[in-house]
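Apart from one protein chain that is not included, each protein chain of the complex appears where it belongs.
Letters A and B mark the chains in the order given here, with residues in each chain numbered from 1 onward.
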Amino acid sequence: MRRHSVFAIAREAMRDHTGWPRAWARVEPRDRYDVVIVGAGGHGLATAYYLGKNHGITDVAVVEKGWLGGGNTGRNTTIIRSNYLQDPSAAIYEKARSLYETLSQDLNYNVMFSPRGVLMLAQTHHEVRGYQRTAHANGLQGVRTEWIGPGRVKELCPIMNIEGPRYPVLGGLWQSRGGTARHDAVAWGYARACSDMGMHILQSTEVTGIETGPGGVQAVNTTRGRIACGKLGLVAAGHSSVLADMAGFRLPLESVPLQALVSEPIKPCMDIVVMANTVHGYLSQSDKGEMVIGGGTDGYAGYTQRGSFHHVEETVRALVETFPILSRLKMLRQWGGIVDVTGDRSPILSKTPVDGVFINCGWGTGGFKAIPGSGFGFAELMATGASPLCAAFGLDRFREGRFIDESVAAGVAH
Amino acid sequence: MLSLHCPHCDLTVEETELSPGGEAHLTRHGPGSDDDSFEEYLFLRPNLKGPTLERWRHAYGCGKWFIAARDTATMQVFGTYPAQRGDCPPEIRDRMEGAT
Partner (left out) sequence: MTTRRLERGGRLLNRARPLGMRFDAYYVRAFEGDTLASAILANGHRLLGRSFKYHRPRSVVASGPEEPNALLGVGEGGRFTPNVRATTEPARDRLVCRSQNAWPSLDTDVGIVNDWMAKGLPAGFYYKTFLSPRPFWKHVFEPFIRRAAGLGEAPSEPDADTYETTYAFCDTLVVGGGIAGLAAAKDAADRGDRVILVEQNAHWGGRAPVDGDVVEGQAAEDWVRDALRTLDASENVTCIPSCQAAGVYDHGYVLLNERLDGDGPRERLWRVRAGRVVVATGALERPLSFAGNDVPGVMLASAVRDYVVNWGVSPGERTVIVTNNDDAYRTALTLLNAGLEVRAILDARPKADGALSRRVAERGVDIQMGRGVAKVLGGKTVTGVATCAQSGEGEVLQTIECDAVAMSGGWSPVVHLWSHCGGKLQWDAGRAMFVPDADRPPLGADGTGFVTTTGAASGDLTLAGLAVDVAQHATAPILPVWQMPEGAPHALRAKSFLDFQNDVKVSDVRLAAQEGFESVEHAKRYTTLGMATDQGKLSNINGLAILSDALGQPIPQTGTTTFRPPWTPVTLGALAGEAAGELFQPLRRTPMHERHEQAGAFWEPVGRWRRPYCFPQGKESHADAVAREIAATRNGVGMLDASTLGKLRVSGPDAGRFVDMLYTNMMSNLGVGRCRYGLMCDENGFLIDDGVVARLSDDVWLCHTTTGGAERIHGWMEDWLQTEWFDWQVHVVDLTEQFAQIAVVGPKARTVLERLGGMDVSRDTLPFMRWSAGTLAGIPVRVFRISFSGELSYEIAVPANHGLELWDAIAAAGADLGITPYGTEALHVMRAEKGFVMIGDETDGTIIPQDLGLDWAISKKKDDFLGKRGQQRTHMTDPDRWKLVGLRTLDGSVLPDGAYALDEGRNENGQRKVQGRVTSTYRSPTLGHGIAMGLVRRGPDRMGQVLFFTGSRGKTIDAEIVSPVFYDPDGEKQDA
């Protein structure tokens, strides 16, 4: 792997950039790997990466039916925060956030992590209490957040309308070290590092069946042949139920559309990320200048990767109300993805009823911010059989009634 | 943006009048049931990529529940029927099977 740096660019500029190698190798599938991971999104690639980096396991294939990073990793609104209420959530999201802080250097790939701060607005007394509770919890969890009043909110975000008239801003939960990153770069950075470790990323390779036997998982059948594996990690977000079905178990999951949109780019007008749960919308400005807008899911199952337009209208309405200068900007593009939502809206990182098969899913609308933490923990779970980061997120929590419910503190999009 | 035929009103109505209710025809398991059955009832779902049966309420209309047979991958709707029955009418079932 050629090391990235400004010197490398200068050198390559001299020879018309002909020396840049492939970011990830083009490979033919072998007939067996120690570990096969299904899904080359951020979570799947990060899992592979940490299997190699932390556990020395590099005989790994990541199998992807489309193009790597093409699912939710390539469609999200790039928000990174860890201001969650429940201990297990805070732990894994904070692990992710702290890994994001040095990810560009770790991967030698600029993922453009921008710690510009995330603000959760409180517009009802119930929200005020909820976020104040979260602030207390975060302090004990090692997550740096603080409760701030409306004056400070306005300072951080001058374009916000804090007066209402409908829902005046009562304050907010501020995480100054949350922020954003460039979503594609996260996938590409991990993919390049995995490839560099000799792992195989098999794009355009769809899993069509999972073979199990008395000892557990044997192999996956794919459109490029049968691949035997010692362990299998299913990390396919919206398609998790489809894969689980192949392996012979079911999940507490519903796959629903999630939409987002961007405006045309304008000069910088907003430095922070704002999430406004009462009115259901969140907003930030990308490095390119586009206003990035998201809201809640379409509430019913769908695998089309597109949604109903009235949800977009509701989100835009809420944000134009909260940020009046948005009104004359124009929606440039809208899109959708498929998010998998669990019974308690928290993820599943777990062994499964099939030996050797592990599942990482259910991130709902909160997947992007978790990528490094999820990969770190899931790799540990697959490699050693246990992981403190994953312990609370087992599949068995539902039958036990041990919900991890973030709805008090959840962002509009978890 | 969906439009579904409310079998109670006999009208095709916009998604904005409707409120979704998840998977249809779940079997309720109450006190006395084993853990597996209870978990199945509350949580485990086929979550199919393809024809499924799902519940809808005509919330901003007659307020009644009905069930739609819809393909979650193509948005094709095979039919709707009142929720006050325990199973899918055979003609709708046939149309769903024809699609797979």
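We take it that a residue touches a chain if its C-beta (ideal position, glycine included) is under 8 Å from a C-beta of that chain, and two chains touch if they have at least 3 such contacts.
Only a predicted model underlies this, so the values are computations on that prediction, with no experimental measurement involved.
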{"item": "Among A:Y33, A:W174 or A:W188, residue touching the chain not depicted", "value": "A:W188"}
{"item": "Missing-chain contacts mapped onto chain B", "value": "1-3, 14, 19, 21, 24, 28-33, 35, 38, 41-42, 55, 57, 59, 63-65, 74-77, 83-85, 99"}
{"item": "Sites on chain A contacted by the missing partner chain, in the whole complex", "value": "4-6, 8-10, 13, 16-18, 20-26, 66-68, 70, 74, 87-88, 90-91, 95, 102, 104-105, 108-110, 112-116, 123-126, 128-130, 132-137, 139-142, 159, 165-167, 184-185, 188-189, 203, 263-269, 278, 285, 287-289, 304, 306, 308-309, 312-313, 316-317, 319-321, 324-335, 388-389, 391, 397, 399-403, 405, 407-408"}
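Here is the rule we use: only the chains that are shown with their structure count from here on.
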{"item": "Rounded Å distance between chain A and chain B, as computed from the means of their C-alpha atoms", "value": "30"}
{"item": "Chain A contact footprint on chain B (complex, rising order)", "value": "1-2, 15-16, 19-20, 22-23, 35-36, 38-40, 42-49, 52, 54, 72-75"}
{"item": "Chain B-touching residues of chain A, taken from the complex the two chains share", "value": "239, 241-242, 245, 250-255, 299-304, 308-310, 340, 343, 398-399"}
